[in-house]
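Notes for the one structure printed next.
Incomplete set of chains, arranged as in the complex.
Chain naming follows the written order as A, B and C, and within any one chain the residues start at number 1.
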């Protein structure tokens, strides 16, 4: 359904980079869930650009305005709509090169699809700006999960060639969201090196990509609906909606290609009477359903396509080859900011699957409170 | 929607390994499309196990029976239902170890989700047997695409440590489906080595995984619906429904993590008046929309979890740790058979997105034939 | 989604009148629900034609075969597929008049939509035969509701000009399904007159229509999702899938047009500490949500379009006006058989809405059993 996703809880996103606002409609929430505006603002702040040589110089307050579905600080159970006004827009930067197809961007495919009617300013509907809306909506879903004892955490697994500490080093898996202005890392000591490597690429007029890893703890076993609404299908569907995401893997992911079955299976064990697995190569999912172990999913994000090196391209209007020199304000690396997008989209997807799951159970177990 | 997927064309799959049949309902096809039973049978044959030390000894005729939607050799435009009877079932093999949770399988998660009511024989609804239905349905979609000039081809990129030739070696991208009993490889000369490596793992009582790469040629630019029904979101949703699939990547995929933007962007060029890209690192997709270059998607499949080595596990009924020795008939490697599953699911997904796309165009361009 | 409907529980139906089988896939049921084959067979029997001058002479055993989703007499929680083989088909009756468009039927619209590729034998996919599948699936849903204390009952409000007793006469609303071969009536004494009137129309080579009224008791308040998935929207969507249904109304329905607000509102009262309404003109639904009073919905079914009087029509192939004399076997009245279709589709729709409702509640109330 194009810009709407979800079964029991649905998320619709809209907006263009230089239009009046970006926004989201979140439908299917229960009534009476607290809307923690501080937590939402904190997520918005983690996503925010800082103009610090690591991200774009376009910084915005990113204030979230609720148009519906919130009353007296709680959800009403009816569709929750939020918008974030676009304020700091400088369309002039783009007009000069409007006909030059930016490599790696959606300029050409937007032409092919929309025939010139798209709002091309700042990438229009393809801009990462739209993720501000999904972060706000997903941050609310994350709060709902937390109240159910489920915690979602995303760190930068690798960026600009600098790796974070491996997940295996995270004793007890207590993974706090990072402080404002800081990177989400298991080992905060590596932040300096990572930022240095990003800035180096930026100084070269170039950009870098990386990988994000999300860990979810506290999920009960039994979530996910095979075949087509498995945890893996649902989350990958959402995570490929992160701009620049070109790959999604669960557990050992692509490393499974070089393992044998005896190295890939997770033996079952009893821990305090609870069935767990001794290892977690399958990333908490078997047969598309959660097994109660931490869910582990990784994405790869390609380098920001906006670079300041001269590039070969085509002038769409003139139909001739030419060169392009991008101006404007762009992140040399979107990975740190995308971490919060990944975290919140994952929260939304899991809340949807949880809601589906517990609805079905009611058919057999009766209707509580009825 | 659990076992149903698609927007304009929908696929519903059902069945258990040892139940009466597996099957599929394909809805949203146009009327009058030829139903090429030979092409469908050929796809079923490529998926079929051969009992040759490479795949399970459970071999079945896999005859496809149409229950609805086909008349006089063509689609009727109403839901097309097909079933494949289960014939060669030996449930006894499973009964002995019914309570022992097989590592890497869905035994435990099925218990968590279905509370013991699942049909556990042969993996039940989680069995790869269910993919026979999606192959038959998807093979029909593949024929529809071929008539539109769109070709889908999947080869084994790597298996048991043996790599196929790279896609760059496929001059002209004429990629025929493999002959019966042969592996789908760009370089057929590598088949012997790959089969040898698989048999070696099988002799060790172990199993291997691998990677599958799908290439689609002839797709027009403009297919895919951002944000949530992008080509990448739709195809990954489907491809994670391949049993054992633990990762999906497009174009350069996870290799993007180590590239700079200047190495990752595909410069635009003019070729015979048509806008193309000089390279295809983005795998034919920008901003979630096809750009007219070949679409390239890869999956990783973990090794078959059924191995003949003794494994540590838990007896679910007795709630105690124990060891498991799997018997029965299992593939030491499902990668070659999964190639046809990936090929046909991709064909289905693209047919769905094409149908969505050309419906929307009619709003502006008028109603042909009306 | 064409032949699939539902949010948390989905029903897909398929088949043609003279194809191999009609069938249904029901997905989203909990695992472990008893599959009462006796109750399902009883519903099939109530829908069955009897060749008694009231319904078509095409009588079939209508045996329901489960292909998936049932194991050891209970649902498995995976998609439940059932088929009913077509046995008593006499296509010859139709071939003679294949090009003559039958007034009131879908012959012409099928041509317009499917361009001649439709299976026109016996009405093909448009045949009332397809309802056998939805009855079987819906009868199972009805059993699930009964176990939750919710009862669905449909009677013939009026047929062939003969009215049943009004709902207000049904003291205590204990409404048993009718005995085999009998009409569903609040006042069984009216059956003779109703049957006599139907047979009279049949003897004239003509047909009659009527109205069906469904009453649902035991529904908790709070079911239904405004705006678009209200109880009224969801049920009307399903009930218009009853062949010949041309109208749906709730509570006082079209009589509201002539009432004033003071006559239309249902005053609230306390009964045993429970909030009820003194009257039930709104049919148990306010604002699209159940209010705990009996749900009341009525449909109108037009007379069977197959009549034995000569009719004016067009020869589609020859493109000329002509007359048509229908042969074959047809019901002079489908209203009594449609009662069970209405009853079971209503049960399905309510089970879907109940499942949606109780899933949402879990977000706030916690995850039972997790």
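Quick note on the criterion: contacts are C-beta pairs under 8 Å (C-beta built on N, C-alpha and C of every residue); 3 or more make two chains touch, one makes a residue touch a chain.
Remember, it's a predicted structure, so these values are computed and weren't measured experimentally.
Undergrad: May I ask how many copies the whole complex comprises, since the file places only 3 of them?
TA: Oligomeric count for the entire complex in this file: 4 copies.
We take it that only the chains that are shown with their structure count from here on.
Undergrad: Over half of interface residue numbers shared between chain B and chain C means same, under half means different, so which is it?
TA: same
Undergrad: Please name the chain that ends up farthest from chain C once chain centres are defined by their CA atoms averaged.
TA: Computed centres place A farthest from chain C.
Undergrad: Would you kindly tell me how far, in whole Å, the mean C-alpha position of chain C lies from that of chain A?
TA: Those two chain centres are 44 Å apart.
Undergrad: Can you compute the centre-to-centre distance for chain B and chain C, using the mean CA position of each chain? Integer Å is fine.
TA: Chain centres of chain B and chain C, defined by C-alpha means, are spaced 38 Å apart.
Undergrad: So which stretches of chain B touch two or more other chains?
TA: Touching at least two other chains: 1-4, 13, 113, 125.
Undergrad: Please name which positions on chain C make contact with chain A in the complex.
TA: 7-8, 28-33, 77-78, 144, 148, 220, 222, 226, 351, 354-370
Undergrad: Quick check: in the complex, which residue numbers of chain C touch chain B?
TA: 1-4, 10, 12-16, 19-23, 25, 27-28, 31-32, 65-69, 71, 74-81, 83, 113-119, 124-125
Undergrad: Could you list, by residue number, the parts of chain A that touch chain B in their complex?
TA: 1-5, 7, 13, 101, 103-106, 108-110, 112-113, 125-126, 130, 158, 161, 201, 204, 206-211, 220-222, 224-230, 232-234, 236-238, 240-241, 243, 245-254, 256-270, 273, 275, 277-278, 282-283, 285-292, 300-307, 309, 311-314, 316, 319-321, 357
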